[in-house]
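Structure first, then comments.
All protein chains of the complex are present and in place, except for one that has been dropped.
Each chain gets a letter, A, B, C, D and E, in the order it is written, and its residues are counted from 1.
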Amino acid sequence: MGLCVRNIPRADASVIDALQGFGVATVHEAQGRIGLLASHLRPIFRPAKIAGSAVTCEVAPGDNWMLHVAVEQCRPGDVLVVAPTSPCEDGYFGDLLATSLQAHGVRGLIIDAGVRDVAELTEMGFPVWSKAIFAQGTVKETVGNVNLPLVCAGALIHPGDVIVADDDGVCVVRRGDAAAVAEKARKREANETDKRARLAAGELGLDIYDMRARLAEKGLRWVDEA
Amino acid sequence: MGLCVRNIPRADASVIDALQGFGVATVHEAQGRIGLLASHLRPIFRPAKIAGSAVTCEVAPGDNWMLHVAVEQCRPGDVLVVAPTSPCEDGYFGDLLATSLQAHGVRGLIIDAGVRDVAELTEMGFPVWSKAIFAQGTVKETVGNVNLPLVCAGALIHPGDVIVADDDGVCVVRRGDAAAVAEKARKREANETDKRARLAAGELGLDIYDMRARLAEKGLRWVDEA
Amino acid sequence: MGLCVRNIPRADASVIDALQGFGVATVHEAQGRIGLLASHLRPIFRPAKIAGSAVTCEVAPGDNWMLHVAVEQCRPGDVLVVAPTSPCEDGYFGDLLATSLQAHGVRGLIIDAGVRDVAELTEMGFPVWSKAIFAQGTVKETVGNVNLPLVCAGALIHPGDVIVADDDGVCVVRRGDAAAVAEKARKREANETDKRARLAAGELGLDIYDMRARLAEKGLRWVDEA
Amino acid sequence: MGLCVRNIPRADASVIDALQGFGVATVHEAQGRIGLLASHLRPIFRPAKIAGSAVTCEVAPGDNWMLHVAVEQCRPGDVLVVAPTSPCEDGYFGDLLATSLQAHGVRGLIIDAGVRDVAELTEMGFPVWSKAIFAQGTVKETVGNVNLPLVCAGALIHPGDVIVADDDGVCVVRRGDAAAVAEKARKREANETDKRARLAAGELGLDIYDMRARLAEKGLRWVDEA
Amino acid sequence: MGLCVRNIPRADASVIDALQGFGVATVHEAQGRIGLLASHLRPIFRPAKIAGSAVTCEVAPGDNWMLHVAVEQCRPGDVLVVAPTSPCEDGYFGDLLATSLQAHGVRGLIIDAGVRDVAELTEMGFPVWSKAIFAQGTVKETVGNVNLPLVCAGALIHPGDVIVADDDGVCVVRRGDAAAVAEKARKREANETDKRARLAAGELGLDIYDMRARLAEKGLRWVDEA
Partner (left out) sequence: MGLCVRNIPRADASVIDALQGFGVATVHEAQGRIGLLASHLRPIFRPAKIAGSAVTCEVAPGDNWMLHVAVEQCRPGDVLVVAPTSPCEDGYFGDLLATSLQAHGVRGLIIDAGVRDVAELTEMGFPVWSKAIFAQGTVKETVGNVNLPLVCAGALIHPGDVIVADDDGVCVVRRGDAAAVAEKARKREANETDKRARLAAGELGLDIYDMRARLAEKGLRWVDEA
């Protein structure tokens, strides 16, 4: 009833690193405002900023058995993405599993559930984005799936998709789109540099983006305080 | 259908600075336990402590157009207060708008919605109290209102009211009450200094505030563990 | 209608200190995965790690009068545990009460409600686990109970039980079980040291815990990406 | 510290009745998409549909004393609007208070907190929109305000404003705008009758509202399934 | 690791039936405003009104195995009370288990988790108070406890305690207190009959309860609208 898929494809490492540099907000915009995981996923420490290839892992509520199966499929540069089959905030993950993932070069964990040992994870510098911090222990009774597509925090993720995560949250980029998105992100960032300088100098967005006429057309009126 | 009011009145700068010094809890108490915004507004970094005159901005869900209109109305010492017309956690605000506000001397942002680029905002030292951290981009299609009274996180705010915000949350003080509230806050704080010293020395609140008789009257009994 | 019980028994100080050392996740596991308070209780600053004897305090919504009654019952090494009789997030507790508790040697506060003055509490190093940070002031009109058993954040707590709290949350250990739980926690931790080393060296949990056969029995299959 | 304002003005009864007939969605649209209370206010039974003049009542958390003060200020055709000074879901209101309000001709209750005796209220046909159904009893210790403006479920309400409530929720109309809003609602409803008939006959909104060109302009493309 | 306790004591049937008649709000008040389960427990159909002896059942998240164990311990007149060891909203219970409980004379189910087949349960007239309606299936892998004390929706429940549930929610009465609480509830109800008649006749609570002087003492002032 469970499946573990081996040897999934990954995106190019240089593209992944480029996406990591741009961060979540820029990547999300660059690919047309899609791909965000829900805002209830929060980093256990800040700042944190990673990107990597998704190894996906679907688990039963209160059962972390499949995480051990998933570790074996991880390669350096991967990000483990875990979603329970129904809402759960148990502590699926702690410092032992983090030690194991770190030993295999995994860059971080995205989990739509709970984690524990967050003081230790913080000391280790192992970044986690989770729904909850909760020490509740789990069992090892029910198998699930590794490296099948899954929905995590409202976003569809295929194994090998690129995960970008930072203080703003988590974003997924389709593996096949990663290079193009990185290129668009680069242009977006270049474009923003000039804007930032003008705004820092006190110029108004109203003027830089030439908004006044269109605002008036839509019915905006300016009046003085009576 | 949208209105932007210019040249709103502000409270006296020295009163605003005094209120900033006292902080949210003291100001809230000093004005009779009113004026708090809901506790779901949290600072994106801590510690943070500001006060300023409210420039209010009402926005459509998922549409940050009016923020650009609001920037033009801000003066040094202001605090921008943003509320959507229906619940939304999109990322209305990021480092570019923060750069613009900072260039105009704005002290911080209060927003009953989401923000992004929080790592950059933290580096810039631009304080924000928000409902969510979420990278979701917004559109620029619908006009709203700037400097009309609005309800933000459950509190009524008039343009020019004084906003006080710190690690405890956000409080609003009516412009016309600001000087009197500052004076009451000063007295309250003076009074607390003595109390703090007595409590630090081990005296009990029960004795300092003479509570024992009234507690007994209300039916409290002390018994020893059987 | 209210009762304050004096001279409750406490667990042995050395046992309490041992439990503090192990932390919440280990203690929770050691006693059979029980005793956690709900995950909505979060520390106001991190890192924080305490253990102590519970002095329990049941309060009316929006009424912090009984906290003053509870302070008198606290001894060095205690932890104050506060629960409202119905859900409330008001700021029952601030720097004055913290000063008082600190003067009496109390190690921290667990409260299924709100606290305020968190910047000051952070500077004082007085740890608090709360449901909310909210400056809302409270009244002193209704008596409650001190040192009766209560349910706090979903967990039953008797006065004198041992409270363990750290960045992962809060756990309660029955006073009568404390020594045995500490011993089990010690064994668990010892056992984990070896596991951690093997995992750090790259060995898989699948092999260390000999999981492959049982996974296959339960129906897990490994396949290669097509 | 508390104030009870007597003899507040009301809107014209015929205007109120007209607004009741149109219902919440139509009234909300007619006045420019403003005035809704938050969606967490739900009717305790359905269908229910009322309109009336707001008598406002601000209460302390867990304290229903002021409801008795408010009853005296109610006249036939009024709607009682209750908001706590901080979030609370206690059962402020039950069948005795409903009996009292019904005896004074009050049309219903809007409360951003809890109610109880809902089986009896349903039998009595006394409609309530509340945040929770909860039997938790309240005390009578702290005074509040009657007939001062307040924020209830995120909306500012002045005493004498018109409250419209039905299965869709609750809407407030400023007293001074009530007649004009009723007139606009009448026109909106008339306009919808024709639209409804055309839609029922199978005509598309795309054609009725002539949307195709503007959709294409905004970039929408139609393609056939490959 | 699991325990099932047989032959628990029950309260007297006539007392249980009396408590059922009074309902949740009255019983809760009669025993001093204690014993309510959290308001997130809602009946799957209304009206519903039961009382019975608690058979308690603690389950793992997503695992309904112990419900079968609990059925065997149920006798006519019992109410099954189920709580997961960590938050879960899976559908632990459906029409088959309801058929089984109904065959054994069980009056209803209280579950701090999810249920399914609610259309069938409604047709069967089998009342359930639950946290969620959710079809998610569960496994049968982990043992728990039957008839040990547990915390359900924030309330401590011992096996054999009396559960009272109606449209207002759920209340627990200690078995040893049940007769006394029933008697107090009877007096309370008798007292309310007179009050209800006076209120129905238009008398004010302000006068019936003689509140005016005490309100004034606490600082309430009446003023006329300016």
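Observations, loosely collected:
Throughout what follows, a residue touches a chain if its C-beta (ideal position, glycine included) is under 8 Å from a C-beta of that chain, and two chains touch if they have at least 3 such contacts.
Everything quoted here is computed from the prediction, not taken from an experiment.
Although it is not drawn here, the omitted chain touches the following shown chains in the complete assembly: A, B, D, E. Touch with the chain that is not drawn comes from one residue among B:4, B:36, B:60 or B:199, which is B:60. Counting the whole complex, the residues of subunit A in touch with the unshown chain are 1, 32-34, 36, 38, 85-87, 149, 151, 154-156.
Think of the hidden chain as still there; on subunit E it touches residues 1-9, 65, 68-69, 71-72, 89, 91, 94-97, 99-100, 102-104, 114, 116-119, 122, 132-137, 140-143, 147, 159. Counting over the whole complex, subunit D has residues 23-25, 28-29, 33, 36, 39, 42, 46-47, 49, 166-169, 171, 192, 195-196, 199-202, 204-206, 209, 211, 215, 218-225 touching the chain that is not drawn.
One rule holds in what follows: only the chains that are shown with their structure count from here on.
The interface at A-B recurs elsewhere; of C-D, A-C or A-E, the pair that shares more than half of its residue-numbered contact pairs is A-C. Remark: subunit B and subunit C have CA centroids separated by 30 Å (rounded to whole angstrom). Per-chain CA centroids place subunit C at a distance of 28 Å from subunit E. Centroids built from CA atoms put subunit D at 41 Å from subunit A. Residue positions of subunit B with contacts to 2 or more other chains are 1, 33, 36. Taken together, the touching pairs give a contact graph of some other shape, not a line, ring, star or complete one.
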